[in-house]
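With one protein chain removed, the remaining protein chains of the complex are shown where they sit.
For reference, chains read A and B in written order, and residue numbers begin at 1 within each chain.
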Amino acid sequence: MSHEYVVLQLTNYVVPATLLAILALGLNLQWGHTGLFNAGVAAYMGVGAYLFGMLTTGNFAADFNIPPDGTPDWLHWGPAQPWDLIPAALAAMVVAAVLGVLVAVPTLRLRADYLAIATLAFAEIVRLILKNERRLTGGDQTLAYIPRPFGGIVTEGWASDGVFMLVALALLVVVLYAMLRLTATPWGRALKAVREDEEAAEAMGKNAFVLKLGSIAIGCAVMGLAGALTVSFQKVAIPDQFVPFTTFTAYVVVILGGSGNPKGAVLGAYVFALFGWATQQAKAYLPDAFTLRIDFVNQIVIGLMLILIMIFRPEGMMPEERYVPRRR
Amino acid sequence: MTPPILEVRDVVKTFGGIRAVDRCTLSVRPGTLTGLIGPNGAGKSTLFNAIVGLYAPDAGEIVFDGQPITGLLPHEVVHRGLIKTFQIPREFRNMTVLENLLVSGPPAPGERFLDYVRLFRGTPWTIPNRWKDLRGAQDAQQHRAEEVLATVGLAQLRDEYAKNLSGGQKKLLELARVLMARPKMVLLDEPVAGVNLTLTQKLLQVIEDLRQKGLTFFLIEHDMNVVMSRCEWIIVMHQGRTLTEGVAAEIKANPAVVESYLGG
Partner (left out) sequence: MMGLAGIWARASSLIGRLPTWSLVVLYLVAAIAWVGVFIGRLAWQAAIQGVVVGSIYVLGASGLSLTYGIRKFANFAHGDLMTVGAYVAFTLNVVAGQHIAWGFLLAPLVVALVAILLELLVFRRLEGRPNAALIASVGIALVIQNVISAIFLPDVKNLNVSVPQDFSIGGTGLSFNAVKGGLTLAISITFIVLMHVMLQYTTLGKAMRACADDIDLARTSGINVRNVILWTWVVAGSFAGIGGVMLAIIVNVYPYLGFFVLLFIFAAVIIGGIGSPYGAMLGGLLVGVIQKLSGVVFGELKIAGALEGGAAYEPAGAFLVMIIVLLIRPEGLMGTQRQRMGARGFRLRLRWPKGAVR
């Protein structure tokens, strides 16, 4: 087994799992920890993804002459000079956070299921805009040639994948650490109180609205980062990637892993991705009639998992940890 | 004569077609244990909710400690020093007893973003000191919480999930939480309803000790023994407004009060 093969196989599993974990960490803060039923996950991921893509490919794409592989050029908005990756990623996070707050201000007072429906509808509107406004986002023609970290230095397939995997893992560690520290602060505790009983939290002196906005902002920023990383890995951005199913996947991961526990969200992502990866691998060993249907079976299992978890073990694999005060 | 710490002027609160609070006017003097009694449906709990901001009054004014608080959000009212317990305890179920206390009251150090922003103000080498200060403040808060727990007798349940407490213990937790907020005045909504005699005495003792230190208590209670024996001033509400007020002996002797309970 050559090392290229090993690296490619490894990144094939680890990278989607890691990006899913980052996405889940953002959702976990909003839903697991603060109890906000934000069903617009795909939109914030998509906005982060597209902003990153548009900033890093820049306007030069508009004047791009026919590249070597003969694909026609396309047109989308972008800065005159493409941005560097880190500022672009930061911009993606900020814009996603701002968008989240803008949507949240009028909708946070809605009851949980209404909030879910409203944010889901909003996410669909965002997806339609991403898909149809060619001048802005490249629309259906997909946004391509999105660069990867260290793309100038490492260009070969497997090495580039490997480097990306390391970058993604590093970012996951950073985000996980940030989430663990944040939820351990008095601010995190106040969020939990809002989740448990918002009225009582208000009556005890917590400004529930501002606390919720903070949770939304940080969670959406993380989702934007996940989106940016996703399209950086794929090198293209496709609007139909940011569909309600993406949001449902994030919820499955958070619920499966353990809502309220950041480590649980990461665990859930890796387990979920393992399941998906195993399904893909199984295709090679199954007769044709089955390979066609195995993806559906995969999703049936996911759906059944959701149902069974909600009925029998809603706290997931790693439940929230009990608060143990430090020894003074 | 000291000015009242709480003044309610002509407050109205309507639900659908029903005037739960109908131009109610009353005042509470500081440092007292004042009782609020009246038959069911008189509007007492509604009035409490309107005072702390859980409901917005349809009309009228509420003045606390000389400041108007009408229409303020509940957390803003708490910041001014006025807090209320719930008649049916609303503990934060999936948090420990200690967490329930730590999360009560105006924002503790470390609860606002500004606290962390301030960490980075000033010269870089002072940052570790600021961090230690922040930690110290949080430790002090935890210390205080443990003291309050000891005062109400819940110290041994510090790390227990609040949902696992018994009814009486939840009542104690309600009281402990409001004490953490360092209030100037506490509105107690039936604090001893359904609580056994021993615990009732203990609760009342805690309240009396705190009252002597300057806290004001305004108490809704149906247990007449408690009200008559402990409250130095009693206000009677009936059909959304004040009927009468006075010391226990006067109220007991007032035929209108008995009328209101019997059917008025």
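A few notes on this one:
Keep in mind that, in the parts below, contacts are C-beta pairs under 8 Å (C-beta built on N, C-alpha and C of every residue); 3 or more make two chains touch, one makes a residue touch a chain.
Quick caveat, the model's predicted, so the values are computed rather than measured.
Across A:255, A:269 or A:318, the single residue that touches the chain missing here is A:255.
The residue touching the chain not shown here, chosen from A:208, A:222, A:238 or A:318, is A:208. In the complete assembly, the contact with the undisplayed chain comes from A:125, out of A:6, A:102 or A:125.
Looking at chain A, the residues touching the absent chain are 37, 106-114, 116-118, 120-122, 124-125, 128-129, 131-135, 139, 199, 202, 208-209, 248, 251, 255, 292-293, 296-297, 299-300, 302-307, 310-311, 314.
FYI, only the chains that are shown with their structure count from here on.
One finds 43 Å separating the Cα centroids of chain A and chain B. On chain A, the positions that touch chain B within their shared complex are 185-187, 189-190, 192-193, 196-197, 199-208, 214, 320, 322-326, 328. Within the complex formed with chain A, the residues of chain B that make contact are 52, 54, 73-75, 78-79, 83-84, 86, 90-96, 98-99, 102-113, 138-139, 142-143, 158-159, 161, 177-178, 181.
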